[in-house]
Every structure is written in C-alpha cells, then in structure tokens.
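Just one protein chain is left out here, and the rest sit where they should.
Chain lettering (A, B, C and D) follows the sequence in which the chains are written, and residue indices restart at 1 in each chain.
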Amino acid sequence: MQELINRAKELLDDGTVARVLGWRAGDLPYNPEPAYFENAESLKDFVYNGFCGANLSKYMIEASKLEGKTLVCLKPCDTYSFNQLIKEHRVDREKAYVIGVGCKGKLDIEKIRAQGIKGIESIEGAEITDEAETLKIQTIYGEKTCAYSDAMLERCHVCKGKEHKIYDEQIGESKETKDGERFDEVSRIEAMAPAEKFAFFKKELSKCIRCNACRNVCPACSCRKCVFDSNKFDSSQKANVDSFEEKMFHIIRAFHVAGRCTDCGECSRVCPQGIPLHLFNRKFIKDIDELYGEYQAGDDTDSKAPLTNYTFEDAEPSIVGKRG
Amino acid sequence: MSSKKKQAELIEEISGVNPLKCMKCGKCSASCPSYNEMDIKPHQFVSYVINEDVESLVNSESLWKCLSCFACVERCPRDVKPGKLIDAARQMVVRQRNNTYLSPDEVPELLDPEIPQQLLVSAYRRYRR
Amino acid sequence: MYKIAKENLSALFRLIADSQELYLPVKTAGQVNFAAWSEEAEVALDTLKSVKSPKDAFFPQSEGLYTVRREGRKMKVEPESLKEQDFVVFGMKACDVKGLEVLDNVFLSDPVDTFYAARREHGTIVALACHEPEESCFCKVFGVDAANPAADVAAWMIEDELHWKALTEKGEALTEKVKELLSDGDEAAVETEKQSIHNIIEKLPYMNLSLDGWNGGALSEKFDDKLWEELYKPCLACGTCTFVCPTCQCYDIKDYDTGNSVSRYRCWDSCMYSDFTMMAHGNNRTSQMQRFRQRFMHKLVYYPANNDGMYSCVGCGRCVEKCPASLNIVKVIKAFQKQGGEK
Amino acid sequence: MSIEKKEFRPKIVAFCCNWCSYAGADLAGSSRLGYPADVKIIRVPCSCRVNPMFILRAFEKGADGVIMCGCHPGDCHYSTGNFYARRRMTLLFSMLDYIGVENGRTRVEWVSAAEGVKFSDTMNSFVEKIYSLGENVRLGDLRCRN
Partner (left out) sequence: MQRIGVFVCHCGSNIAATVDVSKVAEMALMEPGVVHAEDYQYMCSEAGQAKIADAIHEKKLTGIVVCSCSPRMHEATFRKAAERAGLNPYMVEIANIREHCSWIHKDMEEATKKAVILMRAAVAKVNLNTPLQPGESRVTKRALIIGGGIAGIQTALDIADAGYEVDIVEKTPSIGGRMSQLDKTFPTLDCSACILTPKMVEASAHEKIKIYTYSEVENVSGFVGDFTVDIRKKARSVDMDKCTGCGVCQEKCPSKKAPSEFNRGLNNRSAIYTPFAQAIPNVPVIDREACIKFKTGKCGICSKVCQAGAIDYEQKDEIITEKYGAIVVATGFDTINLDKYDEYAYSQSKDVITSLELERVMNAAGPTHGHLERLSDGKAPKEMVFIQCVGSRCSDDRGKPYCSKICCMYTAKHAMLIRDKYPDVNVTVFYIDVRTPGKNFDEFYRRAVEQYGVNYIKGQVGKVIPQPNGKLLVQGSDLLDNRQILKEADMVVLATAIEPNPDVRKIATMLTASIDTNNFLTEAHAKLRPVESPTAGIFLSGVCQGPKDIPETVAQAGAAAVKAIGLLAKDKLMTNPCTAHSDELLCNGCSTCENVCPYGAITYEDKEVNDHGIREVRRLAVVNSALCQGCGACTVACPSGAMDLQGFSNRQIIAEVDAICR
C-alpha cells in the first residue's frame, strides 16, 4: 500500500495526474469508502486493503468529465469493466491513468457477521500485503478468528484471474483465490424442476426493496437514466409489491447488461438483502458461452458484443425447451 | 385403414422415403446393375408404393435381384432412393418370416467364393449401422 | 413483571396470532426482516438488526390508497379501507420504537395520515432490549436507551427466559390475553441485564459522537458548507440508506393501470433518487450533491427545526452496515466535526 | 378468493412482423384457416422491434402466452433484424425458463408471407399448449387480477 501511495504522490507531484481515485480509510475497520485525493497530503487517509471491494471503474464516467487525468486503482476484475466502459464510449481512456493493483481476494463483512462475530473493534490480516490466512478480529465480546477465504466475497471464489486487462502500470502482487466454478450454482438451478426454480427465485426476490443499489453500482448499468426511471416504457414503478415488479426489474436489468456484464459481482456485493443477483447475469453469460461461443465482456475494447452480433446458424429459441 | 395402405405406409416408414418427391427421371433405372434381371424396374418401385400395391412388389423378382449397391440411392436427384424402398419391402418380408435375422457370427460360414464381390460390399453398406 | 421460557415462545406466538396479526423478525433466504408469523416461519429474535426497519408494519413500503374503476363512461372511486384489525409487532428494538416517534410527528400532526394513524391505533408493540449491541450502534447519541425500550411492552431476553413488562394500556391488554403462558418475572435479573447492556454501550466506538452544531438553527451554515461537495462523491444514488432507515418517511404516489382499473398507491421514495420530488417544471435538486445533502440536512437540521429539536435519526446503524459505498450519517457528522476542529 | 370456476380462456399475444408473418396471418385469413380467437396479433415492423419489455409486460398484465413470428432467418425484409431477434428471444426465454416460468408460454416461429397454413398450424398448436399449461400464475401481477 505504501508503494501505491508513494507512486500516487509522485504522479500528483509531476502533474501526470490531477487526482487519485482510491479508497479512504473508514471509521470502522471494514468500511473504507471510494474517494478522490487531490494532493499528497490528503493521501495520508488512503487505504487499500481486503475491504476495498468497490469497483472504481464506474466512478471514471464522472471522472472523465473532469479537467486533467485521474489516477484510478483497478483490481484485475475491475479492468474488465473499465474496458467495457471504454468500448461503450462511457469513459475516456485518455483521462485515466490506470494503476493495476494487486488483489488477494476481497472481504465481505456480512460473511464475517454471519459467523456470529459482532461488536468488531479491529481486524488484523486484511492488509493487502499480509500473507495471513486468518483474520484476527478484536470485538467487544472478545477476540475471534476467521479464515480469510471464509470471509471472501463469492466472486473471489470464482475469480477470473490475476491478469489486469488494461493498465498503465501495475503495483502489487495478486493471489489465486479461485476455488470454485462460476457456473456451478447456475447449473444447479437449471437442473431444478420449474416449480422449484420458481420458488427459489420468488423467495430471493421477495426480499428486494427496490433500493437500486445493484443497478447504481453496476458498471454496465451506465445509462444516464434507467428505463425504470423514465416513462419511456410506462414502466416507472418503484414499489415492491412482491408480485411481478421485482422479476421484471431484475430480468430486464440482466437482459440489458447481457453480453456487456463482465461478472464483476458488484450487484451481489452491495445488495442489502443479500440477493444473489449474479445468478441472473451468470445465466446469460453461460447461455451466451454455450450458444454463441465463449465471450468475456471487457476482455477487449473492440469485439462485437453477442447481442449485436449473429450468425446464420444461431440456435433457434426453441432450444430452450429442448435442452431440458 | 386398409391393410394395403398400411403396408405402403410401413414401407415409407422403414425406408424414410417420401415417394411423392419422385419426378420420374429414371436415373435409378439407368444406374441399376441388375436392371435386366428385374421384372419391376427401379423407377417403377415408387409408383407401386404410391398406388399401394406393395403386394406385387413383395412378390416380384426384383425384390431379391436388387443388390443393394445403392447406386440409385446415391444418384437420385430427388432424394427418393428407390433402393431404400425395395430394401424396405424386403425387410417387411423378413419381419414377417418370424424374425429370422442373420447374426453377424453366422456370416463367415455363409461366405462362398461364388458370391459376387458387389453383393458383399452391398451387404456391408446395408448393415454398417 | 412477567417472564416466559424461551421454548414456550412459539406457544406465545401462536396464542397471539390466534386473535390478531403478529409481525416479528423472520429469516427468509438468509436475511432477517419483519414478517407475519406462521408456523413455518423461522423466527430470529437473536438478530439485532433486521435489514429493513420494522416501520413497514405501520408505514408499508407500498400501500394502496384507492382504486378507480370505469363503469361505462363514468368513473367510480373505491378508497382503500383503513386498518381495522389489531396487530402485534414483536421484537422491535428501542431505536425502532423511537423511529416511530419520528414518524408520528410527521404523520399524526395535522393533516393526519389516516392510513398511518389507523395502523398506529391498532398496533401493539412488544420491544426487546438489545442484549448485545454492536459497533454500528449509536442510539445513545440520540437519547435512546437500548436497555429500556419505551414500547407497549418492554421485554428482555435473559438467558433462556423472556422477561415481559407492560408499559401502556395496550401493553396491559396484550398481557392479559397471554397471561396464561406467563409466570412472575425477576426484576433483579432485568436490572442486571440493563446494567450489562449499558456497560457494553459505553464501549461502542461511536459513543462519543458529538452532535454539536447540528440543530434547527444551523440551516444556512451547514447548507452552504463546501464539505458536501466532497462527502457526496462516493454516493451511488441508491436508496439503501433510506429504505433500511426507521425514520425516513418520504413517499411517492403513483398509479398502476391494471387494465380494468387504476390503482393509486404510495410507495417509499428516496431523496437519493433522481426523480425525488420531481414536479411538472422539473426537479429542484438537480445534482446528487444536493440530494445527498438533503438527506442529512433533513435528519439533522430541518427536522429538529420543526420538531422541538428532535433529530430524525435514532442511531440504529443500519445505514452504517448497509451502504454499498460505506457512507453514512456518522461519517457525515464526523467530517463536519473534524472540519470544525481544524478551522 | 372466490371459488366460482370460470372456463379458462387464455390471453395470447402474437407479435408479427409486417412483411412476412403478418402477411402470413393475412393469408391464413384469406384461406379461411382457422385458429382460436384467443390469439390477438400485434403488428410490428420487424421481429427485431419486439422488446423483451413488451413480452414481460404482456405477462404482467395477464397474458398466458406470448408468441413472436418473423420472417425466416435470412429472409428478413431488413436483412438482419430477425437474427438479432433470434438471439434476444433465445436468451430471454432461457431466462424465463430459468426462473421457473413454463417454457411453453413463449415461442418464436418463423412464418413467411406464403405460409398461411404454417401460421394457422402454429397458432393452433400454441393455443393448445397454453390450454394444457393453464392460467399464468407465475408472472402475472396480482393487481391485474381484479
């Protein structure tokens, strides 16, 4: 982290960048917030640790409008989103100085809480340079421990890899955290009977409070005004009525980002109700891979997206019933 | 449904051929090595099936004269495959004869140097699946 | 003072639910929220904070107001009926109860919101003291005593027994109804529990949060502060903070065309949303900074200005836990405090 | 809940492209090839005009089945429209199937202007399927039931 701060200072000092987009230490051990730093002095609050899960690429939409370059810290998975935003002309590559930062898996405070750990005062082992496999957590109810990997976000267990897809320079080592297959859960649901599938999603989606956090955090949901906020489709409902609205919203949202979603997992990370929203996006990714050939959004900035492409021999929609 | 119609449909089912696709070009008869031995010529097979006269086809010389060389099948421009039709008629007879199929192990014993090479090749083609 | 053994709680719930609706913390797909009790429901009384606050029980996230039907070429308006049955909300925390006080000030003052009033009238609250408060809690800062919930019935979970004390007439009535299941409680044990809770509260990290300078009179000083320009930046403009908050009371009114009729309903709105208070001429808050500022100014300045200095934050800490960008009211207060210190 | 049992008459929306399928439906009409009156056709310029929002909207408002018809792939009046539509619908239907909505409620069929028979056959078989599935309870909005 110190290396990152030093480099940021250098780049601020020599005028290469006008600001740094990173994370500011929070007032609790686990709540750093995305923040801009405009001078060397302010960087004293800069932090980069296991709780810096936020994908900063979406902030670059606004940062691209500012004067001068913005240094942005992107984890390997964030770089896919950044590429995708370049492809869609939503960020300006020239306005960004990308530092690919290392990552050893990001932590999910909810997973720590789920283990009954509460009253947290401090957490040791979340530092990015730490080799620690275990988090030591001091609470008002005594000291607790938690394996690092047990506290990791779901997305890190199916990590796309350590490679930064785009960067100006790289700082820090990354660690292999993948220990699961990302389509396993989707396959499990696919194998369910229709009634069971329906019950599963009904239960999950009935929790939705329409807070729009999933949409607002999503780097693919970069619309200035979402269709669900405009009256273009006469769809501007924002009530949760536990009947249709949530399904409509989540299906359409997943559809709108289909072929554009890089599977960065932010939607699931931010959902206050812990709805596994990535299951929608991954279903589309899995279908696209299976039907139209493997495609990873954000791998590059110029490939044709699956939904703006076609072949004469594409599968017919009836394949859905035939696959079983 | 009359038994005649049933038989004709059975032929179509076994052979997988739609006899109505035939445009009566005669290329099958032109290709057939057994043409002169046959009483019903390959291009006529189709009309026998269409006219639901499978009986005559079954009782014909042609039924056993066809070598299953499949020249007609290969060359038929309309995908009608008269060879498959006659083969289907033959299968019908075989099925009626109480499932007396030839098992593969019995084949070597039955081989006879006199058997025309073409028949052997045809047999392999016929039974390759 | 009564008590009931933990293993008899289901019998208690069954008994209450026999005659009225019962809402309590229920775990669904891994998350705890207030929901109607049923035999199958996984009741989660141990959970300190439900994701959404229980204000839902009195001010639902969406509720019908009236329905308009066409009869030939005429219109017929059918108003939604008000709540007529009694119901019990079980397991609210002191902060949530205080949150209702904030809502009362809004909805029960003139003009009275009849939907809300009817629910308040028919609702009986059994509040549970917070056995183990957590680091995100700061209710004490707003004068809430987590050990002493001020509801119809106050309850304490002490080891394997729930202690029960009716505080109001409604509470007494409910107690009467379920008396058969209750036995005499242990005042001393409750006092010990309260003391232990107070001890924990003193150790919480936010205990020393100072509200100096935040009051109804601070309007222009705070409104014009440059600090907002910095603070709002990580905000995603989602509605998480408002929708989990026990005191947020803004709603939107919308129409839903069912094909056969038009239902007018209201649903929670969030000041973080771009269409918040959208009017025919447009919106008077055009930037996210303005909307962000609105939320905190409302809680800490505008509301106190209109309600005798009462803040519309109760320190439940839900926003601290749930904000996707790790922003929250505490950080805002601290940022101003720090700036004040540096000046 | 009222217990009175009404005969189930499904609501079926058919999106037909102007150039092929709508004309195919016209041909079915002029050839007097019947299909159940439960089917109502909406004319769109091309199958690629059919937004998934329309399909979900139909279900929301109480449709029991939605079918989309377009020109055969390769014959699109706009040359490529139905190729995009094909991918969109495949993914959408797959998603609906994934969340447990009966797959038979959605269908895409390519019907040319000359295929009046196919149009009527398609509608007959689709309606039959919807009858066998019964009322759409999984996707409809409860508010639309009264």
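We take it that contacts are C-beta pairs under 8 Å (C-beta built on N, C-alpha and C of every residue); 3 or more make two chains touch, one makes a residue touch a chain.
This is a predicted model, so every value here is computed, not measured.
Every shown chain touched by the omitted chain in the complete complex is listed here: A, B, C, D.
The residue from B:A8, B:C28, B:V54 or B:L67 that touches the chain not shown here is B:C28. Touch with the chain that is not drawn comes from one residue among C:S19, C:T286 or C:Q339, which is C:T286.
Among A:A147, A:A191 or A:C223, the one in contact with the hidden chain is A:C223. Where chain C meets the omitted chain, the residues involved are 70, 72-73, 257-260, 282-283, 286-287.
By the touch definition given at the top, chain B reaches the unshown chain through residues 21, 23-32, 35-36, 41, 43, 71-72, 75-79.
Panel shows chain D; residues 11, 13, 18-19, 22-23, 25-26, 28-30, 32-35, 37, 40-46, 48-54, 57-58, 61-63, 74-81, 84, 88, 120, 144 of it touch the chain omitted from the view.
We take it that only the chains that are shown with their structure count from here on.
With contact taken as defined at the outset, there is no chain that touches chain A as well as chain B. Counting C-beta pairs in contact, the pair that comes out ahead of the other among C-D and A-D is A-D. Centres computed as Cα averages put chain B at a distance of 45 Å from chain D.
Averaged C-alpha coordinates give centres for chain A and chain D that are 36 Å from one another. Within chain B, not a single residue touches two or more of the remaining chains.
With touch defined as above, residues shared between interfaces to two or more other chains in chain A number as follows: 241. Interface residues of chain D, counted against chain C in their complex, comprise 61-62, 141, 143-144, 146.
Considering their complex, residues 51-53, 56-57, 59-60, 73-74, 80, 83-84, 86-104, 106-108, 138-143 of chain D touch chain A.
Within the complex formed with chain C, the residues of chain A that make contact are 26-28, 31-36, 54, 59, 109, 118-121, 139-141, 203-204, 206-207, 209-213, 215-217, 225, 229, 236-241, 269-270, 272-275.
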